[in-house]
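Removed: one protein chain of the complex. Kept in place: all other protein chains.
When the chains are written out, they are named A, B and C in that same order, and each has its own residue count from 1.
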């Protein structure tokens, strides 16, 4: 059954395979009269792009978005925004050896079993290339949310064992000053060393991205199934390679006592602590929303691995292709995009709760 | 906007406030011709019930479900199954002092800001009493999945700092032999001691529930937004007091290398390790699905706390009412219910992917 | 797949079989803070009730609605409104002879083929008794719309060959002054004579209901699939026994020229004629919305008919039970309810189109 749409009122649907003609999508339900900054969308795309620097995949993609509808004389018209991003540097021949092969911890096996057929080139639909569409839609969502005062700070909190201990809001300038999008320079350097070592070993790394969202209007989120953090969680878990999601105190709450964990109020309605992570009972309370997303290490490694083909025969699989040692820095704009899509959708939903 | 429904093909909608007339729901899309075991539903409800033993809330609820439609001569007819569970032991007077008060880390403040009105009795709609409806629907889903061979093992993995280190499948008999639903007796006893101490101090505890699901058909889960683990994650995060979700290696994957983390295949298509947690590319691969859900400590404590009222005045809030020191053991059937709803929904969805 | 819900933001889900324990439903997404007039809901239910007068079914049902949640101290809280209506006068034994029988132009055959099982008592889920839930939800929707100034005039326009030629707005007092809900007394009397004759012959009649809605805000309806009249049409076609729907000029537009049919503007934006029926391009234009719904004659007749049983054997079916000669007058509040649900849902949807 159809599963390529996200959101209810601000709704993104995407299509596209890694090595197909193009990626693309439709944003349906975008409010009208919004002046769109196309350069800003491109800037967000550039943050996700391969080939940005020596630590990421060398695939070269212009990743230029073409808006096909829904914008007239620079403003949204309220009608669906169709868009495409061409696939250019596909090198499909890199993948012909994978036609009958199941790579470990990829989706080759499951797609073939599910559908009885699969586009094996570059992972087809299972490739993280699909997320380019999310960044387009998320960038538009962020522009709309910015008019409401909502601000995002999304950054790399951990790579391998190197961790930035903080849940602060950092400016994007500070974040982007780091090639790894970790706003603390000393930590960023340690992470970089870790990646360089790992690349030399032909291996890969995972990490954690933290997203801090400030000035979210109070009252977003719908009880009981569509709690704001439940929709945020689904949004993040739908990103390739994500293995876990937590908000506020998250897993660490488990070892706290209620008396330590409760966020007591100030007379303004703000709370003195923010273990709740900006959300109580599934509804935003005006405090910063803080969440963390865990990424597993990239499955494609530059080492020979044992595997099987689609006849069940054991084979040896050699590491090939142009892959990231660690996708986490490039995933920062994707996490931010999914957060923005979720918050804006709930903002529009909340408009229907009072006459 | 409406947020009280879960699922697309096997769809649960719920209603009810903690101290209203009754809780209830509709299951729409239940396949026809299924013989229902009502005693089994009641048994699942009893596992969630307050008043089971001395460590949980003393509220007395029969929690008897009444099926109002959709079942004829013991079998499902394919039409919606309506049901109610009466609220009996409400003691609403316990809550009259909360009419104008916002309790720390509860949903009092956010509901009032969102809706401009709130049913303050026992938390109203924000109470975990709503989950009684999930257990009814989940029990039906489990009965249907059992016919397909799918089995669930859901248990308490951690309370406070006491942890059961295992991701095994334990029989329900073993799980229920523990008053805390932790299948390892020595660990269960340590947890019990922790809870007794905590109760004496008027404080509360959180914990982790693990859910292991075996013999899930290969191919469940829809790319790209409705990945199986994304829907599982949303399901779990929608449960009261949940702060985090992970599956397979989860957050621990962050510190692993790709070469360690990759699950290599056996010739059967099974994998030698299961860091993927039974799901690759968002689609079940036939291995056991393993996920973990983190619960914060209960917000209602038996200590005096500072808080505010709805005029922004500072007040002192005394601990009252009949509350759990730790809800985690009672949440086991809720986690299992949400897992079953998710798996069955995706099973039905997968039927539409091939002609 | 689940099909028992209507609406997107103001969403009704229903359950219940004709001879089951009770009918009921959930209204999810009702705006908060609305003072509900329960007597008004009951008054609407009474207009639909069997046993109102000598021309309709003699089944006796109190049709008293019980609100189970979502209303606190007389006002809606924004949480789902659960409700039930008990089934009392079921006389299921009237139907035992139908256990293996397919009645002509009923849903007996199709339900059994679809589901492999059916509740044959009184038509089970296929009975128009289900519409009692729609009247409850529609009555709430009307109360909310009344606050926005929207007014409904729904009446019988045709029974058999007797037709009221008008598309005016008639007051409900005038409509209800007629036992048949036809606001023109002389026409109503002719209709009544037609029904009396038909009843004597053991036969049944169909008819047309017209719904006129005034002061609908401009701008309701979503291009391109969710046009206001497309959703109105689906709403009406989902009512039992409905065979056709048209709005504005409807089928009669086919024989008009464009130059006759075009509604030219007044400087106010109103139009001089209203062939558009208050909707242009799927969006309300502020003129009265006018639509018509065609009902076939009741399938249960008091004559002996040929039919078959579920073994494919030919049988003779005798007319039994307590049925209406013509359901059209009782369907007036149902049509109005479905119109109100559609308009309110689109009102809430439109709130999301501008920031």
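Here is the rule we use: contacts are C-beta pairs under 8 Å (C-beta built on N, C-alpha and C of every residue); 3 or more make two chains touch, one makes a residue touch a chain.
On a predicted model such as this, the values are computed, not experimentally measured, just so you know.
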| item | value |
| --- | --- |
| Touch criterion as defined above, residue of C:50, C:122 or C:248 at the omitted chain | C:248 |
| Options C:33, C:51 or C:219, residue touching the unrepresented chain | C:219 |
| From C:71, C:150, C:191 or C:294, residue that would touch the chain that is not displayed | C:294 |
| Given C:45, C:85 or C:107, the one touching the chain that is not displayed | C:107 |
| Residues belonging to subunit B that touch the chain removed from view | 8-9, 29, 31-34, 78-79, 144, 147-148, 223, 348-349, 351-355 |
| Missing-chain contacts mapped onto subunit A | 1-5, 8-11, 13-17, 20-26, 28-29, 32-33, 66-70, 72, 75, 77-82, 84, 114-119, 124-125, 348 |
| Interface residues of subunit C (partner: the chain not displayed) | 1-6, 8-9, 14, 102, 104-107, 109-111, 113-116, 125-126, 130, 158, 160-161, 198, 203-208, 218-219, 221-227, 229-231, 233-234, 237-238, 243-251, 253-269, 271, 275-277, 280-285, 294-301, 303, 305-308, 312-314, 349-350, 352-354 |
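Quick note on the criterion: only the chains that are shown with their structure count from here on.
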| item | value |
| --- | --- |
| Subunit B and subunit C, separation of their C-alpha mean positions in angstrom | 39 |
| Residue numbers of subunit A (touch at least two other chains) | 8-9, 223, 349, 352-354 |
